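One structure below.
Just one protein chain is left out here, and the rest sit where they should.
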Amino acid sequence: MSKKLNVAVLGASGYTGSELVRMLLRHPAVEIVALSADSKAGKTMADVFPQFAPFALPRLVKIDEIDLGLVDVVFCALPHATTQVVLKGVIAAKPDLKVIDLSADFRLADPAAYETWYGHAHQALELQAEAVYGLTEIHRAAISRARLVANPGCFTTCSLLPVLPLLTAGAIDPDEIVVDAKTGMSGAGRAAKEAMLFSEVAEGLHAYGVANHRHTAELDQEYSLAAGRPVKPTFTPHLTPMIRGIYATIYVRTTPGHDAADLHTILAERYKAEPFVTVLPLGQVPQSRHVKGSNHVQIGVVPDRIPGRAIVISTLDNLVKGASGQAIQNMNVVCGLAEGTGIDQVALFP
Amino acid sequence: MSKKLNVAVLGASGYTGSELVRMLLRHPAVEIVALSADSKAGKTMADVFPQFAPFALPRLVKIDEIDLGLVDVVFCALPHATTQVVLKGVIAAKPDLKVIDLSADFRLADPAAYETWYGHAHQALELQAEAVYGLTEIHRAAISRARLVANPGCFTTCSLLPVLPLLTAGAIDPDEIVVDAKTGMSGAGRAAKEAMLFSEVAEGLHAYGVANHRHTAELDQEYSLAAGRPVKPTFTPHLTPMIRGIYATIYVRTTPGHDAADLHTILAERYKAEPFVTVLPLGQVPQSRHVKGSNHVQIGVVPDRIPGRAIVISTLDNLVKGASGQAIQNMNVVCGLAEGTGIDQVALFP
Amino acid sequence: MSKKLNVAVLGASGYTGSELVRMLLRHPAVEIVALSADSKAGKTMADVFPQFAPFALPRLVKIDEIDLGLVDVVFCALPHATTQVVLKGVIAAKPDLKVIDLSADFRLADPAAYETWYGHAHQALELQAEAVYGLTEIHRAAISRARLVANPGCFTTCSLLPVLPLLTAGAIDPDEIVVDAKTGMSGAGRAAKEAMLFSEVAEGLHAYGVANHRHTAELDQEYSLAAGRPVKPTFTPHLTPMIRGIYATIYVRTTPGHDAADLHTILAERYKAEPFVTVLPLGQVPQSRHVKGSNHVQIGVVPDRIPGRAIVISTLDNLVKGASGQAIQNMNVVCGLAEGTGIDQVALFP
Partner (left out) sequence: MSKKLNVAVLGASGYTGSELVRMLLRHPAVEIVALSADSKAGKTMADVFPQFAPFALPRLVKIDEIDLGLVDVVFCALPHATTQVVLKGVIAAKPDLKVIDLSADFRLADPAAYETWYGHAHQALELQAEAVYGLTEIHRAAISRARLVANPGCFTTCSLLPVLPLLTAGAIDPDEIVVDAKTGMSGAGRAAKEAMLFSEVAEGLHAYGVANHRHTAELDQEYSLAAGRPVKPTFTPHLTPMIRGIYATIYVRTTPGHDAADLHTILAERYKAEPFVTVLPLGQVPQSRHVKGSNHVQIGVVPDRIPGRAIVISTLDNLVKGASGQAIQNMNVVCGLAEGTGIDQVALFP
C-alpha cells in the first residue's frame, strides 16, 4: 500500500469525534496523527473514552498545537459557529488540506437561509461558497472534486435519501411531505444537560423543536433542489430512549399516475448499486436496531389505506451514516479511495 | 361508608389485569372478591406478580369457579374473541352485573366494521348493540346508564381526546388527519414472543401494523361520529423502547377562519373542567414520562411553520388512562361513585 | 378530620423533593404550604416537573421567603453541608418545628466519624447530638419523640434492614459481611453531569466509590450498634441502567449453631408485623422491579453451596423507602399519625 493519509480530528472528545476515531483506527489507508479537544487538552483519549485504552493514539491537544504541515485530511467535529472561524484559519494556513466538516456551518448554500436559521451572518462566506453538501449517494461527483465537504445532519440524511429520488421523478407532491422523525439520545451530544440525564430520558419520549428544528433548512434546500422548485416539508423530531438511531416516518402523496408500488420501484432502482442503502421489499418496514453501529441505511415503502398516500420509512445510525461514517465515506471519495474502506462494519444486533 | 362493591377481574395475570388490581387494592369503595387466570389457576397473585406479596388477595381461579352471585362488577381483561363468548355467558348468568370490558370485542358499534377488521362474525350481537364506548370524557352520560362498557384502546384514547372537539367544532379538515403514534412495550401484553424480548426491543424502534392496525377502526368510528360524516385518518403506530406510554403526534389542517391558536382554545375550553385532561399552554409539548402511572392525559398544540397546519400532541399511560385506569373511571361512573375515586395517583417521574 | 399539618419542602426541585410532593399531594392529613428551590425560585412546580401540571401547588420560593410561623413540619431535601447551616437557622427561628432531613448531615452520631467521611467539622453539633436516625422499623420509638429525624441513605436502608436483626441475634459473623449493592440512576440526583447522560449510562454498568462510598459510614454505625461492637463491612456500590431501585446482595457467614434457614426465620419473625417489609420464602429471590414506586422492601435468604455461608438479598425503591417515602413514614411517626398514611401505593409493575 502506498503512503497512508495523515488525518487530524478536531473535537475528538465528543461523540462524533470518538466515532471517527473508532472507525479510523481500523481504516487501512489512514494514520491518525492529531486529536484536538479544547477543554480536555493534555488528556489521553483513554481518559475521556476508556474504550480506547487498548490502543495507541495521539494525546489530546489544543487546535493551535497541531502541526498542519503533517496533515492531509482534517475532520472537524466542533460546535456550530465556532467551526466557521476555526476552519477559515486552518484552510488559510494550509490551502491544500482536505476538510470534512461535521458541523452545520457549511451545509446551507444560501447565506440568507443561514442567517435566518442560525441568527447571525456567516463568518466565512468564501468557504461557504465552495463547500459541497456531503450526501454521498446524491452528490458523489461534486464531492470527489471538493476541498471542503459539509457533512449532512443525521435527521437530514435519513429524510433525504428516501425522498429525493421521488421528487426528482415527479412521483410525489412536493407540497405534501410530512416527516415525523425519531432520534436516539447520542444525537444530542455529550454536553451535560439536565434534560439529557438518564433518569429524565429513559422510560419516556417527546417531540422537540416542533416546526423549527434547524435541520429543516437542509431539508428545504435539498428537497427544493431535487424538485426543481421550492419545497417546504412539515418536520417534527422526537427524542426517544435509545442511544443510537434515526427513524423517519415520512407521509407522502403520489402524483397522478403513480402509486406506492411506483415509489418503491423508483427507490429500489435508484439505490440498487449502492452498498450502503438497502430498499426492503414493498410493504416491509425497517427497524433502527438493524443498522446500529453500521453505515447502512434501510428504507421501506408501505401503501396507505387511503388511495394516493404512502408511508416511506428510513432508518440509519445517527453517529455513523448520520455523521462520522458518512464523513469517512466522503473522505474516501475526496481522496480517491474505495468508498467503503474502513466503514464496512456489519450492524451490531442485538 | 355504605357496603363496598364486590369486584371480579377476569384475566388477572396479564398487564391490564395486574394494573386493575394495583388500583382496586387502594379503591376505598371496592372489595376484590375474585381473580381469574385460566392457565395460572391455583396460583396466588404473588406467584405471577410478586409486587402483590404484601397484600391479601383471592387466589387465581378459572372463570367458571367464580360465584357470580357475590359479584357486583366484572372487569374483563381477556383476549379478543374469547371475550365475547365469555361475557355472553356471564351476563346471561347474572343479567344485573355491571361489566367493564377492556378487550376490543365491543368497541365497534357496526357489526360489518367488526367483521371487516377482525375477520369473523361477532358472536354476541345483542350485547354489542347495547355496549357503550367507554371514552369517559366524551360519552359520560351514556356510560352512566350502561350495563356493558367497551373500554377504548390505548392508541385510540390518546388519538381521540385531542381531535374529537376539533372535528365537532369544524375547526380542522376531516380528510387531512395523520396520526403518528408511539407506544411503550407493555401495550403488547405479557405473552412471550421473540419480537418482544428485551434484547430485541431495547436500543431500537420501528413502525408496525402500518396502515392496517385494528385501532384504526375505532378512530374511524369516533372521528366520524364527531364530524358528522365519514372520516378516515392515516394512522401509523410505532413500538419504542419504554415500558409505558402512548404518544400521538397528530398532523392536522385548519379549516378557513381557524388557526392553531383556535385549536388550542377549543381544546382548553372543552377540557378545563376535566381533572384527568390537561391542555398545556399553546406551543408547549407534552412528554410521556409526565403521565406515567397516572390516569392523566396531557395535550399540546403547536402551529406548523406552514400556514394552515398544526401539530396536536397527546400522551397518556397505556395501562392506566389507556386501559385499567379508564376502566375504573368508567366503573365509578356506572356505579355512581365520584369519578376519580381510586385513580388519583400522581404520575411517577422520574 | 382534625386540622391538617402544614408542611414545607425545602429543595423541591430535585428528585427527592418531587417525590415528596408526589406523595404529600395524596396524603389526607397534610397541606403543602411552601416549596423552596433556590435557583428555580419564582417558577411553578409544573415548570420544573410537568407531571404536576394538573395540581394546585405553591410557587417555588427561596427559603427565606417562607413564613415559618405557618409551618408545622419541614422536609429538607437540600444538598449535604448546606443542610446543616440552613436547618440550624430554621430551627433557631422556630424551635417547635418538626424536621425530617433527607441529607446525610445528621445521620452520623459521632462528630469524628462525620469529619473523617465528609472532610470538614460539623457546623451544627447541638442539632447533630439530638438527631434521631430515621430507620423507622428499627428506631421507631426514638423517632416518635424526635424533633429532628435524620432520614437514612438509600443504600443504607436497603443494607441495614436485612442484616441488623441477624447481628442482634448473633447469627452471623460481624467481620465477614460483604455488601454488593446496585442502584438505579435517580439516586445520583438531578444535577447535570456528563457521566449521568442517557447515552453514557444506558447499555452499561460499573462499580463506583469502591471501598470509600460515604454510605459506608452509616453501615458502620448501625451494624456496630446492632452487634454491640465495632463492625466494618466491605461495601461496593454499582450504577446500573434503570431509573429507580436499590438491590443489595449481601454475603454473610453464619455463626456456629446457625444456618441459612435460621437467618430466614430470624428475619421473617422480626418483620412479620411490619407492613412495609416482606420476607420472601427461604430460597426465593426478590426483584427490584416489584417494589418500584412503593414504600415496600422485599428480602430473600438463599443458602450458599458452601456450608456456613448465605446470601441475603434486599431491594427497595431508592426514592421511596430509600428517601421520601421513609421520610413521610417518619413524619407520620413523629406526628402521631397512622404510620402508613399517604405512602400505601402499590408498586408499579410493569
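As written, the chain order gives the labels A, B and C, with residue 1 at the start of each chain.
In this section, a contact is a pair of C-beta atoms (placed from the backbone, for glycine too) under 8 Å apart; a residue touches a chain by one contact, two chains touch by 3 or more.
Keep in mind the model is a prediction, meaning the values are calculated, not measured.
Student: For the chain left out of this view, which of C:K98, C:H122, C:K292 or C:K321 touches it?
Tutor: C:K292
Student: Among C:V85, C:L205 or C:A338, exactly one should touch the missing chain; which is it?
Tutor: Residue touching the absent chain, from the options given: C:L205.
Student: In the complete assembly, which of C:T16, C:S36, C:Q128 or C:T249 touches the absent chain?
Tutor: Counting the whole complex, the residue in contact with the absent chain is C:T249.
Student: Which of these, B:A181, B:V201 or B:L267, touches the one chain of the complex that we don't see?
Tutor: Reading the full complex, the residue touching the unseen chain is B:V201.
Student: Just checking the interface: what residues of subunit A touch the absent partner chain?
Tutor: Output for subunit A: 15, 18, 21-23, 25-26, 49-55, 186, 202-203, 243-244, 275-276, 278, 280, 286-287, 289-294, 296, 298, 319, 344-350.
Student: Hey, which subunit B residues sit against the chain that's not shown?
Tutor: 15, 184-186, 188, 190-194, 196-203, 241-243
Student: Tell me which stretches of subunit C touch the chain missing from the display.
Tutor: Listed in rising order, the touching residues are 178, 180, 182, 184, 199-200, 202-208, 210-212, 216, 232, 234, 236, 238, 240-245, 247, 249, 251, 285-290, 292, 302-306, 309, 311, 313, 315, 349-350.
To be clear about the criterion, only the chains that are shown with their structure count from here on.
Student: So how do the chains connect up here, line, ring, star, complete, or something else (other)?
Tutor: Contact pattern: complete, every chain touching every other.
Student: As a test of understanding: of all chains, whose mean C-alpha position lies farthest from that of subunit A?
Tutor: Between subunit A and every other chain, the largest centroid distance is to C.
Student: Using mean CA coordinates as chain centres, what's the subunit A-subunit B distance in Å?
Tutor: Going by mean C-alpha positions, subunit A sits 39 Å from subunit B.
Student: Can you check how far apart subunit A and subunit C are, centre to centre, with Cα atoms defining each centre and the answer in Å?
Tutor: 46
Student: So which stretches of subunit A touch two or more other chains?
Tutor: 184, 199-200, 202-203, 241-243
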